[in-house]
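Removed: one protein chain of the complex. Kept in place: all other protein chains.
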Amino acid sequence: MKTMLRRALLAGVAAMLPAFAQAATEVRIMWYSDGNEGEVARDLLNRFEAANPDVKVILDQVPYKMIMETLPQLVSSGQAPDMARVTDLGGQADQYLDIGPLVKDRAYWEKNFATTLPWLRPAGNTTGVFGLMTGITTTMPIVNEALFQQAGIPLPGPKATWQEWATAAKAVAQKTGVPIPIAIDRSGHRVAGPAISMGAKFFDGDKPALVDDGLKTMTKLIYDWHRDGTMSKQIWGSVGGTSYRGANEEFANGQVVLYFSGVWQFPQFAKTIGDGFDWHGVPNPCGPAACSGMPGGAALVGYKSSKHPAEVARVMDYLASEPVHEEYLARTLFLSSHAGIAAKGVAYKADSPQLKKSLAAAQANLLALSPVAFRLQGYLRNRIMFNALIVRLNQAIAGEMTLDEAWTRMTQDVDDGMKAAGVKP
Amino acid sequence: MIRFLTRRRGGARSDWTDWFCWVYLLLGVLVMFGPVVWLVLSSFKTQSALQEFPPGLWPMGQKQVQVAGVDRPLPVFALPRADGTTQERAMLRRVGLEGQFIDPADPDRKVERARLANVTPVRELHFAFENYIEPLRQFNFSRYLGNSLFVTVIATAITLLINAMCAFALSKYEFRGRNGIFLFIISTLMIPITVVLVPAFLVVTGLGLGNSLWGVILPPAATPTGVFLLRQYMLTIPDELMDAARMDYASEWRLFWRIILPLAAPALAVLAIFSVVWRWNDFLWPLVVLNRQEVFTLQLGLAAFQGELQTQWHYLLAMTVVTLLPVTLVFAFLQKYITTGIASSGMK
Partner (left out) sequence: MRGAVARCVDWPFEALQRVLGAARMPYVFVAPNLLVFGIFVAAPMILNVWYALTGGTALMPADRPYVGGANFAELLDCADHFAINTCKQDRFWRSVVNTGWFVTFQVIALVLISLITALVLNRRMPWRGFFRAVFFYPVLLSPVVVALIWKWILQPDGLFNALIVANGGIRVPFLLDPSWSFIWTVVVSVWAHMGFYTLILLAGLQAIPKDLYEAAEMDGTPHARVFWRITLPLLMPNMLVVLVLGLIRAVQSFDEIYVLTGGGPGTATQYIVQYIYETAFANQTHILGLAAAASMLVGGVLLVLTLMQLGASAWAKR
């Protein structure tokens, strides 16, 4: 009895000890994952906590829906978490925390993240440092090489145009009997890259201008492809509104010859296709103006309302440091927005030959992106343009309106959206 | 069972209602339950198996064999032979459209080449238990479970009580404002909840209930559906019962608690089932109110598998099955109460 009492007393004292130790500052990050990013981030942050016992980082793993719907409300009502991983970079940029004055070495940030820092700046700000891209992505085509081999048709070369790819893919599909020669994700962001290759400028001076000759060329191509069978109605035709529809399942099942999507598909394909057939990413097809895709990626940002801005900056510094950032990219298989790492090339933890080949092609594609693409991705209101593009184009393809009407409606949708957002005409 | 199958209404003659019911039940199991069975089986499939077309019923994986000298297990294929039979061989590597196959039993490791198009993978039943283990390991499952249990139990108790009280008043009394209140309660069902989420968020966080489990318990407790359902049911309880009871019990509350509530047991059981299901499965409202993982409910915590561009279906399905189990138990227990009828003999 006495020993029990003694043990209980000791346990009670031990339980109280942490309370007497210095209370750690809590930094909360709202994080979503498309794959293993959450796991990797947690691992890296554990090491940060070990090295910095006065900071405790809580990584709330949330569904993407929360980032898209709840987070904006939290931010607007002043209840935002300290940091969050967001995809709508421009939407609430005026609420981001400028960590420029708080980081250890501002010059390091400005030198290495020069291309992506502008993406996170609110309107009118040209100098602030607002966060870190958690790896960037580029859109690019992925081909089922086995089908080309089966059909006996050679893969088009690095400078091949969209038309050449379309002809080749259609021929391969015909010979091998697969239903989908070309599949493009149903997303305005995806269509934008090829449109830029065709000469679309997306801007008229400072103002957004969605519909121009380049865009018309590309949208007409996609429209025609749906009519002659180069693109199957199975993908775009199966959803409506602004819904996203990828074709990764169809590709993994060997039903697609050329799948225009992006880098983020590689880890998933490595798992689901495995060694089933040869596939890899290829250079972006060309148009008269460029051979470009679109960059993308989620960013880790801090919020003004945070009560611990100094700690936020420390966490950011840690994650942006070269060894840590490189390890993150190597494990999550994202591309680098860090100029230094991109120049050296990331030592990806990829053992399959398909992955290695694809990631190499991806890094090359990243360097070949058009400046228009970077500008568009960094534009605060780009989602208005992407939504208008995809909704109306799909309606034209579904036969609900003609292509001309769709173009008119696109311009109107963008005008309406800009007006509602308070952008002066 | 045989007695059921051969029982007929009205004696020896078979009645069309018996046959109809029998067929209907069979169809019901196939149409309603079949997909659920498929769901459970699919939760054991690997990520690649889930994406296959056409989708198979059983969780299958390709047979793999460990061969001495090779560090990873090799997939097994069936190679056709001239006499129409097939032999099983392990694929050492694949080069383009061809595979290099060896016989695991052959000590010489003679390599045989064959085109992939001509061989078929040998598949066997493969239950991917890691679909269940991985998420439970990664996430603080017991915490989420505890939160969900707390919310479900407390919310159901509160819902049953206040809805029953309200329905009792609306059905058994004539008082000023009765119809107005009833209509007001029903009319709130009319506005789609998606839009009301934003103002509701402002109210809840304004009251300091943000990131609190009570913020998830209280707001949905006064369900219009519950009040409507109970009121309609209580309308069928004869008023004479109440008048007779008033002579025995002095207070209205005792009348409610001792007479009306037990008589409304079937409707209460139904509402309890609904409430448990709604609270347990609730996703939209916790998504808005709860942003810190310590207070996440099960549905919210497990939804972390839904990213922007990918959803990890194999984990999602496994966790769906896990969350189905408690609700099933509750349903099995409560549905027994939907059998007592009001015996008119209670009047005598």
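Side notes on the structure shown:
The first chain written gets the first letter, and so on, giving A and B; residue counts start at 1 in each chain.
Keep in mind that, in the parts below, contacts are C-beta pairs under 8 Å (C-beta built on N, C-alpha and C of every residue); 3 or more make two chains touch, one makes a residue touch a chain.
Quick caveat, the model's predicted, so the values are computed rather than measured.
From the options B:I185, B:L290 or B:A304, the residue with contact to the unseen chain in the full assembly is B:I185. Checked against the full complex, the candidates A:T242, A:S352 or A:T411 give a single residue touching the omitted chain, namely A:T242. Summarising the interface, chain A meets the missing chain with residues 68-69, 72-73, 76-77, 88, 90-91, 179, 233-234, 237-243, 245, 253, 381-384, 387, 391, 394-395, 397-401, 405, 417, 420-422.
Although one chain is not shown, part of chain B still touches it, namely residues 1, 4, 9-10, 17, 20-21, 24-25, 28-29, 31-33, 35-36, 38-39, 53-55, 161-163, 165-166, 168-170, 173, 175, 178, 181, 183-196, 198-200, 202-204, 207, 218-222, 224-225, 227-229, 232-233, 235-237, 250-254, 256-258, 266-267, 269-270, 273-274, 277, 281, 283, 299, 306, 313, 316-317, 320, 324, 327-328, 331-332, 335-336, 338-345.
Quick note on the criterion: only the chains that are shown with their structure count from here on.
With centres set at the average Cα position, the gap from chain A to chain B is 33 Å.
Listing the residues of chain B that touch chain A in their complex gives 47-48, 51-53, 75, 94, 96-97, 116-117, 138-139, 198, 201-202, 205, 210, 287-288, 291-293, 300-301, 303-310, 312. Taken together, the chain A residues at the contact with chain B in this complex read 28, 30, 32-35, 38-39, 58, 60-67, 69-70, 73-74, 77, 79, 81, 87, 146, 149-150, 244, 246, 248-249, 252-253, 255, 264, 268, 271-275, 277-278, 298.
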